[in-house]
Structure formats: structure tokens, C-alpha cells
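For this view, one protein chain was removed and the others were kept in their places.
Coming up: chain A.
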Amino acid sequence: MTPVKLYPPKPEKVYFFGTCLIDLFYPDAGLDGIRLLEREGIEVIFPQGQTCCGQPAYTSGYHDEARAVAMAQLDLFPESWPIVVPSGSCSGMMRTHYPQLFAGTEHEAQAKEVAGRIFELTEFLLHVCQLRLEDRGQPEKIAMHTSCSARREMGLGETGPTLLARMGQVELVEQARAAECCGFGGTFAVRHPEVSAAMVEDKTQAIEATGATRFVTSDCGCLMNIAGRFEHQDKAIEGEHIASYLWRRTS
């Protein structure tokens, strides 16, 4: 049976693991996530030594390389504060796959300990911060794409929509087959580009059909994929990381 997750009380400090995609392509989303946490009175520690969780190598089968990269992240969080990650897929990697990756090695206990402190950002904002949001934006109809890792691996299909429901001026519409993958899948999009393209094409059509003017997501892989497809077709629908959306409309 799926264990009931028990959340800690709101801590004084948290670690923030920004993820490589945010670091390189969507840094504002990371900073907005940090601002949301700080506004809740939490001190955010951003270890400058962080790089990537190692997932691209892991899902490609290069586990020795993934382990080395993961190892370089394990020592970044020496104190017992929660580790907040603005991505379902990277938090899934760290929470679920770090213990598997280090099983039987001398770092197994450390990997498990770190994994136990990993929280996805919307999960943390909702369940730990009990975030209240005062929407100052214009009325707007938006769609949300929850990443497959957030939805299935992390069991967080509802955290994003629940936060958005607290935004007074935002109407969240659900696209057809909302739970279906957008076709990103990391290296999948490169190894099977045509299949991936067919998937993202269906996803953009489904979002467009809702009449939403914008979509948000909690994963920058999906964002890059879906927004990249919209832009390629010169469609006006813009995409945004949910952290930026929440910060922008409530600050």
C-alpha cells in the first residue's frame, strides 16, 4: 500500500537544489521559487557547489557516471534541513533513485538520508508552508501540465492545481488526456525524435483546445518541450514554471 506521507512543520531553513535545466535555461524560475520560500519566513541555503542530479546519465543507462555526479551532490546538504527541488523529475531522481544507485555501497546510508529530505517545490509550498496566495493579477484562463515524474513517481498530481486554485483570478482548465506524457523524457526526445514530436504535438493541441492563454508546469523539461513546440508554430500560448507564475502574480 502507498505509505501516507507525513510532512514536517515549517522549518527555519531549507536547502535549495536548483536543477541544471533551471540553472542554464530558466534561472528566473529558480529565483522565484527561492523568493516564494523566503516570503514564508524561511532562510534559503543555495549550495554553490551544486550542478546536476545525474538523471540524464541515469536514464541513459550510464550508472557509473550518474553515481559519480550524484556523489558530488550528496555532501552539499550537511545539516538536517529539508532540500527543496523545483522539479518533479529531479526530485524523483534524488528521492527514489539515489537510494537505488548507492545500494550496497559505503554511501548507501547517506543517500537514503538525503533522499528522505527531498521535497518537490509545490509539494513543499502546499504541505509544509501551507502557502496562502493573494492573487494580484488580471483574470486569466490557464492550463497546467504536471510532469509524469511529479504525478507518478512523486505522487504529486494535485499539488500544482491545488495551489493554482488558491489564486482568486485564475481559472484552471484541464486539457484532454492531462495525465499523458508530453513526449520530453530527457534523452528520449533525442533518441526517438519523431515519436516525441507526435506526443508534444498532441499535447499542444490539447492545451490549445481548452482556450487557455497560458500554461504552467512544475518541470522545465516539459516546459522546454511544450513551449518550444508552441513557439515553433508561432502560437501565442506561453509557458511558464509554476514558481514564476505564482510569484509574479502575488508579489
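Here is the rule we use: a residue touches a chain if its C-beta (ideal position, glycine included) is under 8 Å from a C-beta of that chain, and two chains touch if they have at least 3 such contacts; residues count from 1.
Everything that follows uses one rule, which is that contacts and distances are computed from a predicted model.
From the set "Ger(X)C family spore germination protein", "Iron-sulfur cluster-binding protein", "L-arabinose transport system permease protein AraP" or "Carbon monoxide dehydrogenase", the protein name that UniProt assigns to the chain left out of the figure is "Iron-sulfur cluster-binding protein".
Taking the complete complex into account, A:Y26 is the one of A:Y26, A:F102 or A:F215 that touches the chain left out.
Screening A:D135, A:E158, A:E180 or A:E208 for touch with the missing chain picks out A:E180. The missing chain lies against chain A, touching residues 1-2, 18, 20, 22-28, 30-31, 34, 46, 48-52, 54, 56-65, 68-69, 71-72, 100, 148-149, 151-153, 179-181, 183-201, 224-225, 227-229, 231-232.
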